[in-house]
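Note that this is a trimmed complex: some chains were dropped, and none of the rest were shifted.
Labels run A and B following the written order; every chain starts at residue 1.
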Amino acid sequence: MNHLISTRDVSKAEISNILKTAEEMEKLLEEKKPCEFMKGKLLATLFYEPSTRTRLSFETAVKRLGGNVIGFTDAKSTSVTKGETLRDTISVIGGYADLIVIRHPYEGASRLASECSKIPVINAGDGSNQHPTQTLLDLYTIKREIGKIDKLNIAFVGDLKYGRTVHSLCQALSLFDDVNIRLISPKELKMPQEIIEDIKSKVNLEEMEEMDLEEIDCIYMTRIQKERFPDPNEYHKVKGIYKLTKSQVENKKVIVMHPLPRVDEIEQDMDLLEQSVYFKQSFYGIPVRMAILKLLYESNNQ
Amino acid sequence: MNHLISTRDVSKAEISNILKTAEEMEKLLEEKKPCEFMKGKLLATLFYEPSTRTRLSFETAVKRLGGNVIGFTDAKSTSVTKGETLRDTISVIGGYADLIVIRHPYEGASRLASECSKIPVINAGDGSNQHPTQTLLDLYTIKREIGKIDKLNIAFVGDLKYGRTVHSLCQALSLFDDVNIRLISPKELKMPQEIIEDIKSKVNLEEMEEMDLEEIDCIYMTRIQKERFPDPNEYHKVKGIYKLTKSQVENKKVIVMHPLPRVDEIEQDMDLLEQSVYFKQSFYGIPVRMAILKLLYESNNQ
């Protein structure tokens, strides 16, 4: 693995290696001892589109590994405004840093960056396309909290149309055995047909509008993302349509995940339930990103 | 001490401990040897309102301790814009960092943050309310430059109405013995009555308009803060009303403090006088913030 651009490029064996390394990283964090694996090393965080949460989690990961960061948080004051191509920017940054994390508003920008980079590139979101580290931390959360990914019964609830998180995770789950996926959404926000086509032969799929959570091990809630709707009226038709409440999960063997930020789809009084693992999931982003940084750095510096 | 939200929460014994630790930190800085106390540790600087000076001094403090920083400098590109609550942001950041510094435009935001945080929270200013690390560095400056805080004769000059720095320092001084406070301001900028009520039984208070500096050990000048005036005409009535000049302090045993930035209330030719300690005071912010970070980190990781 030289770059991490799309979950589609990652094999089951590579996922397994990342998750195993993430467990080691989590132990390292627990021990609270400084790590020097990336001492003197630099991660370039090129955010052509702001995303504070993602940026902070990558910065945390590399700093916990003993490294440091250079970067920018939006493209306004960069050489892009002087007409520089992405290709040239990547060539310059390749002379400064050891690894690149890139977030870009255009689909395919991260792939292009990786093709002209001599140092590893990690995609931290390119438009509505891919955000592979989110998928890997989701898989890690399932493995850590349930113990396995095979034979999972998972329900995705909410916006299954615009949520790239859901698309990528479904595709990644299709690499595992006997996974049952229940897709719960209003008609307007159904999973796109091309994703369904892609995975339907590899997983068991059900689609429904009603929020039926029977026989489910993992509820994956999503925010209805106002900012993705071309028409605000469409947003108002579906906002607040699904709300998870205490009574739906209490005394059940189930975990509740959410990529965060949430708005009102999970009530705040659920936060203390042991079933609610969404803040843990957010924390797991750190060891998972540490693992990815470590593995990519190693494979580029053998 | 688990958090530092308001100087009102801090006892005289705790102040004394912070000032003592700050002296150790100052020695450490003088020796210019790298410190590893916070090696591998992360301070999250959550600035929901920009404040470059305060941010830089906290960043300096944690980096001088061998730690590092993650954070944002304004709230525009954070999950707040997607409807996330402060509570959720704090829960997420609690999984990333070891300590939080927060600056927020709303009074009480820092308190709220501390109540839902599992890692220590330091208030770096919440609206016109509190900015406790400024108060502690002011106390440290007095102790370092005069030798003691008890029996202090201090004059506050200028904007005593909007300046939260002055309010907090007066309250903190009321914990010490035999402190005499002279409040010098135009009628329009008098100290608010509730602060006077709060401290008048514990310190000796005088109020006046004239800039009488007789028998004063410490002159605490303040900037008339244009940006706090609801009405610009009111600002123009009082701007430039007090100016400290060389002749008022030369050959006197007195120190001149100022929270900075200054505009014209202290003439530039005073900068080289040994009485002028305002740049030292600004420097003392570093060892004091190092002390606070160290003590909070220790108390949370015993």
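The definition used in the following text is that a residue touches a chain if its C-beta (ideal position, glycine included) is under 8 Å from a C-beta of that chain, and two chains touch if they have at least 3 such contacts.
Just so we're clear, the structure is a prediction, and the values are computed from it rather than from any experiment.
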item: Homo-oligomer size of the whole complex, from 2 visible chains; value: 3
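Keep in mind that, in the parts below, only the chains that are shown with their structure count from here on.
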item: For subunit A paired with subunit B, centre-to-centre distance based on mean C-alpha positions, whole Å; value: 40
item: Contact set on subunit B toward subunit A in their complex; value: 36, 39-42, 44, 68, 70-72, 76-79, 82-85, 87-88, 91-97, 301
item: Interfacial residue positions of subunit A with respect to subunit B in the complex; value: 32-35, 50-53, 56-57, 59-60, 63-64, 66, 68, 73-74, 223, 225-227, 260-263, 268, 271, 279-280, 282-283, 286
